[in-house]
Structure formats: C-alpha cells, structure tokens
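Here the complex is missing one protein chain, while the rest keep their positions.
Which chain is which? They are A, B and C, in the order written, and residues in each are numbered from 1.
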Amino acid sequence: MSVELCGMQLAHPVINGSGTFDAIAAERVFGTELIELFPFSAYVSKTITLRAREGNPPPRLWEAPAGLINSIGLPNRGLDAYLAEDLPRLARLPVPLITNVMGSTAEELAELAGACETRPQIAAIELNVSCPNVKTGLDIGSDPEQLHGVTRAVRRRTGKPLIVKLTPNAADVPACAQAAQDGGADAVSLINTLRAAALRPGDRRPWLGGGTGGLSGPAIRAVALAQVAAVAARVSIPIVGMGGIQCAEHAREMIAAGADIVAVGTESFRDPTVAAQIAAQLREPVASP
Amino acid sequence: MSVELCGMQLAHPVINGSGTFDAIAAERVFGTELIELFPFSAYVSKTITLRAREGNPPPRLWEAPAGLINSIGLPNRGLDAYLAEDLPRLARLPVPLITNVMGSTAEELAELAGACETRPQIAAIELNVSCPNVKTGLDIGSDPEQLHGVTRAVRRRTGKPLIVKLTPNAADVPACAQAAQDGGADAVSLINTLRAAALRPGDRRPWLGGGTGGLSGPAIRAVALAQVAAVAARVSIPIVGMGGIQCAEHAREMIAAGADIVAVGTESFRDPTVAAQIAAQLREPVASP
Amino acid sequence: MSAGAALVQQEGGATPDPQPAAPDRTLAPFGRRLATVTRNESIGAYRLLWAADPEAPAPRAGQFAMIAAAERWGGGAGERPYLPRAFSIALTSPAGETAFLLEDVGPGTHRLCELSEGDRLWVLGPLGRGFSDPPLHGRRTILVGGGIGIAALTLLVQAREPLSARGESPPQGTGGSPQPSTPGASGLPAGGERRCEALTVLAGFRSGAHAQGASLLGAASIATDDGSVGHAGRVTDLLHAELARGTDAVVRACGPPAMLEAVRSICERERVPAELALEASMACGFGACYGCVVPRRGGGYLRVCVDGPVVDAAELASVPGGGGQ
Partner (left out) sequence: MSAGAALVQQEGGATPDPQPAAPDRTLAPFGRRLATVTRNESIGAYRLLWAADPEAPAPRAGQFAMIAAAERWGGGAGERPYLPRAFSIALTSPAGETAFLLEDVGPGTHRLCELSEGDRLWVLGPLGRGFSDPPLHGRRTILVGGGIGIAALTLLVQAREPLSARGESPPQGTGGSPQPSTPGASGLPAGGERRCEALTVLAGFRSGAHAQGASLLGAASIATDDGSVGHAGRVTDLLHAELARGTDAVVRACGPPAMLEAVRSICERERVPAELALEASMACGFGACYGCVVPRRGGGYLRVCVDGPVVDAAELASVPGGGGQ
C-alpha cells in the first residue's frame, strides 16, 4: 500500500488536509501516542503566510447539515516563527512534511517557497491559492491565467515537489489544474472548502466573525468527486483528492475518480485516528470490483 | 404577506424551483385538492427547450448526505407541445405562470422567448443558463460576457418580466448577476444545483446515467446563502433565493441574506405541501429580530 | 378561472370534472400525514410495520406510499437516509391501520425496521397506478411474487381471501414458520389445490426465513432457492407448470428485476396478459422529479411512480436490470 507522490515515498495513501490537524497541539493532548500512532503518511502544515496572522474574530464555526462551515482565517505565527520554532518540532514526526503556504501576490508566494527551499526538513510545498486577490476579491486560483503566472513564479524558486491546491469556487476547475501543470506544478490537490454563509439564529445577521466561511465534510463529497474526476480527465500530474472523506470506501471512490492519494480533513475532528483506520482498510483486499 | 415580483402580484413569497414540481402529474396523483390547496404563489415550469428531449438514461438519482444528486437531463416535450398541450392546462392553476426556457445559443433562447411573448397565459420568463456551452463545455451562465449577450438577445424579444437563473458553478456569481442586470433582466434567481458526481457501490463507475449530476437540498443551503448575499450586495434587481430551504426559518434567512422571494425545490419531494406551510408561517409575526 | 378546475380536463370542456376519473388508482390526499406505529412484527426475514393512519383512503392493490420516520430520519450509514422511501401498501385493517412489509437493505429500511409502538411516521399516499380491476377477460389470475415483492400482491390476496390479518389481529405465522401447501409428488405444486376463487398464488424466496413472508399470501405455492421450503428452484418453474395447465390466465407479478423479466418473457411467449409491479429509486413518488424512469417499449420513458408501479407488460421491451435485451 506504500505509494509514491512526486518522489516522496509514503507508507500509505492517506494524508491530512491542510489546517485540519495540528500535530503540536495534538501532542499536548495525546502525548507521545500521537507520534507512535501517527495516522497520516505525510503531514501537511496549516497554511503559513509571510507575516503572522491572528485569524478571524470568533465565532469561527457553524455546523451545517452533514458539514462544517469554518471561518478560521488562517491564523499562523508567520514564516519566520514557523521555520524557527515549529519546523524543528514537526521534523520529529515519522512522516514527510509538506508545508502549505499562501500569499496574495506571486512575489509573496515566491518568497515563501524560496525560504522553504533551504530547509531539508520540508519534503514538499503546497500552494494555497484560494486566497482572494486583493484587487478583484476573487480567488487567485479561480483564474487560470493568474494561477499559471503564480505557479511559474514559485516553480522558479524551488526544486522541491510543488503541489497546487486548487480552489473549488471556480467555473472551470480543470482549466485551473491545467494552468498549474503548465506552470510547473508536480501535483494538484483538491477540493478546498466551498464558499458558504451562516446566519445567527434570532437576528439573522452573519454568524461568522469573518463574514463568510468555507463548507467542508460529507456535504461536499459529491462535489469533490466531480471536480477530481474532471481534473483527472484533463491533467497528467498526480492528484491529491479530498472533500468529505469519512471511510475507506470514500477513499476508494476518490481514487476511482482519479486521485492518486487522498487527504482527510473534517472527519479527523470527529475521529482523530480515522486516517489510520482508512489506511489499514485500504490494505485489505476488496471483494469488488 | 402578498408580494410583488417584477409586476406580478403574488399571494405570498414562496414559489417552486423549476423542475421540482410537475403540476400536471401531481393532479393525476392528488386530484383537484392540488389545485384547491396549490402551495406555490407562482408556478415555474420545468425547463422547456426548442425540441423535445427524453432526458438522460437512468439511474437519474443518488441520495447524498443531506442532499440529492439528480441527472434528469431536462426531459420535456419541446416548445410546440408545451404551448399547445401543457400551457392550457397549466393556465388553470390559480397562480401566475413562469415559463423556464433553455437553449445553447442566444438565438435559441431568443426564439423560445419570442414564442412565449405571444401567450397571455405566461406571466414571466425564466432563463436557465446553466446549460453547457457546446464549444467550451462550460455553463453559458458562468461567463459574465456571454451571459450579458444572451440576456440582451432575449430581452429584445420579450416585454414580459425576465428572470435569469444563475449558475452556482461560477467563480464570480455576483459578476454574472451584474451582467444579467446590465443585459436587461428584471430579476435573477439562484442557486441551481452544484455539479456533483456519484459512483456505483461495488465497481465505483459513474452511477448516474448522465455521467455527472447536480446536488440540491440542505447540503447546499449555506452555499446558496453566501451566493445570494454576494449577489444582493451587487445588483439592484429582485432576487429569487433558493437552495436547501426546508422551513420558514430557512426562508427568513434567505430573505435576510437578500432574497425578495424564495423558491423550494427538493424539500417538496419530501413534503409536497411544505411551500404552503412555509407561506403560512411567514405570515405569523416573529419574536425576533 | 376557478381554483377547483382540473388540469387534466380537456381544453374547452364546459363544466370541469370535480374529481378527475382515476380508474387505475386511489387519489392521495394532498400532503403527507403523521401516522403512529402500532406494532412492528417479525415475519421471518422481514418486518411488518403497522401504523395507525386513519385518514388514509383505501388503496388499490399495487399502490405504494412514500414513508419516512418522523424522528431521526438521517444520521445512518453514509449520513443517510434523507428522502422518504417507497413501500407497497401491504395490508390495511378496518381499524384504520396500514401495514408495510420491510426488508432491511440500507439506511432507510434499517431505520424503519427499528421503529416501535408510538413512534411516528410520515406517510404520503396512496400513490401510483395499482393493479387493474376487474381482472382482464375473466381469466383466472396467477399472482407471482418474489421476495419482498410479495408486498405488492397481498392486497390482491386479501380482496379474494380475507386474512385474519384484515381484522384487528396480526396475520398468523408471526415468528413461526409459514404453512405453505405441500408440493405435489412432482416437486411442483398441484396448482388447483392452491387456488381460491380462481386465484393462484406463486411465491419464490431466497431461503426459508424469507419464505415465512408467504404467511401473508394465504395458500401459496412456494419455491426457495435453497430448497428449504417448497420447490427447490425458481418461482418461474411454478409459473411454467401453472401455465402448462392452460394459458387462459392473467399474471400479476412483483419481485426482483430478473424474476420480473423472466415472468415478462414467459408471458410474452405464451401470450398471457401480464401486469408487472416495478421498482425504481424515487425521490418524490408523485411525478415531480422525473427520477424514477424506465424505458418504454417503442421509445421514451415511463415514470414508475405515476405511470406505474403497475404496468402492462406490453408497455416494456424488457424489465430494466432484469438481464433482458
């Protein structure tokens, strides 16, 4: 069941979705058992930005039918603190480390990638391009042309495997995947959360401190399957498929739709070891097909 | 609770989503009670095309977590049979009739609108622009420029109220709404279903006869709320809000997000009189805000 | 324009028909009803769920209802069920109860199977086209049921041969084994013995536990795949034998697609008129979603929920999923 992704050798095909597992906090809670039983075959960091961000004001969560809306706002201590303080700790995890970075311009992203390039502990870089463009307000990643430019700028700064995490809030996700591939990406990952809103019971004003949020979990799985299948039909680079995966059968479906490996996000909140259970079940032979 | 939409006087603010209620079939099932207790304040026809369509091969349905994926494929008897046979029957409904039409070119749409124009029984026209463009494979409605052109072409052929039903599978839904408004639309309606896929248990090949389908129901409500709010912030024409509405509270939320009236789709499958119940509850005073 | 005018009335009709003629179905009240579970009985591999639904009009045999538990419909396997499910109206009691025969095959039926007295149920129906009445041509009637499909036939049996179940008490055989008639020496039943007022009932099941469902069918000839009860083999073996006695019959069948297709092609070959009660995934049950279609002979589609579930076999070139064509 060992798989290779962009030259990284992974013990099994289940990793975490960026921003859905904090290994450092989890060790405070679970102790070293976390490390002994680490459920993912690679660890994707939460999104790191150049400068520290506190994230959005609370409330940040809203439970939706079979899903979760979050408006976390990418809190992180910024690139320097990440490299200086988190990276040495994360490097002790028994799996390759993928650092997820975001910036609102190609220059910012290139700078982030350049800083990661020098760190041997970082096995690969994932680009979060769901960030709204400061000018248009739309995700940089929803416009194939912009995405192509951004990917090329980052590609020039790093020889490490480069994964572009596509935004699902686009008219033509396969065209975006194609643009990432043409720009030099080694893989694409999808889907990120769907833009969603929640209103406060009673006065029906926006509930989330950040205004709107992103929908994840089982509610979006069918959308993820469709996007992964459409992207697989278009590009030749590997695909990290995610969105609502809860069990081995869902992982198999995502792989059947065209994903090379899968990532688990929201389901880890309900069951932090679910990725390990999925990986174990994927090792078992299946009756069909 | 009586409301006005583009000059139509409606007894209450709850109509049906196109393609989710067949009044002619329902009368075969429920008899004249259907007409006496007609739940919607206007009746939106299923999508009519120039030529008859049989729709997609079965299976056409897949149940998703808190949602439904359909791949019906717009079966209809075509414009001529609709006007000759269905319209006289539908005209006996105690509410205004909105005819929903779709074509894959501006010319087709204009022809459909022109034919509706001459029929006094038709109170308004709704344009379904979620149809894939034959050249790009993308929804015509996801590209503001194309949408503007299509809306203008239709606007020239009809003086009846013109509602453009936006596609949710777009990067910039507010820009699409703006394009519709600029093209001469009197209102916009949203959201249509999200592109989604389902795999057959066992061999994990596409389940739906049509390949992919559209996700509706509670799973998409938070996405609909976000899109309605974003569109309301951009355009001044009225908005018909829909997507996962199940009860009066959901209708109130959609209205708080910016909708002028709401439409119920999938929930009518679970409870065919739910729209009437929602309308009745909207008449009652609310404790808050 | 009067709010009571009928849509199905022809254009230009002077006085609208207040209730359109519906010779093939009982009309459903417009709106779902809250019924209360009165008993949930085990019948071999099946459950018989009784609910008090006093406003339910008497259904035509073969009609169905869309059912959902009023509480906790959802949260099962795969975060389902969400939509209501279609079930044949299996029995009714003079006390205003309706019974559904259930097989636990997924999250919806699983939830319904666990309901108990006092739990509430949403019911919409009766829906769909039922079996025609009176039977065609005065021919003798052969009912052919397969597995859970017998639920579509029980009202036909009741009409001819009222079960004790029609009264207040549940049908016999609950929990116990059914009393199928002993097959003839040939291993196939001597059909005449099974008939009651020219009604012959044939039923096929996977196993003995499933065959207990036949207790709802009165005197029926049984076939089981594993031979544990009655004829070891297919119910269509029984049908062949029965038609060998004479083809002055009309067949009414409900069961899995492969069985229905076999029945259809036998009847086609023997020129025996047949009505088949079909199954399809449904979202609405009343013609709204166009989701439940099956191909019609000669092109186009039938909506199983409004054009069926009972269709004249001649309307189909084959039964979908039945391995035909």
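The rule is simple: contacts are C-beta pairs under 8 Å (C-beta built on N, C-alpha and C of every residue); 3 or more make two chains touch, one makes a residue touch a chain.
If you're wondering where the values come from, they're calculated on a predicted model, not measured in any experiment.
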*Of C:F30, C:Y46, C:W73 or C:F87, which one is in contact with the hidden chain?*
C:W73
*In the complete assembly, which of A:P161, A:G217 or A:G241 touches the absent chain?*
A:G217
*chain C residues that touch the omitted chain in the full complex*: 71-76, 79, 81-82, 111
*So that we can see where the missing chain sits, which residues of chain A does it touch?*
19-38, 46, 54-55, 58-61, 63-68, 70, 72, 75, 88-94, 217-218, 266, 268-273
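The rule is short, and it goes like this: only the chains that are shown with their structure count from here on.
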*Taking each chain's centre as the average of its Cα atoms, which chain lies closest to the overall Cα centroid?*
B
*Which whole number of Å gives the spacing of the CA centres of chain A and chain C?*
49
*asked:* With centres defined as the mean C-alpha position, give me the chain A-chain B separation in Å.
replied: 34
*Which chain C residues sit where two or more other chains touch them?*
79
*List, in ascending order, every residue of chain B touching at least 2 other chains.*
64-67, 218
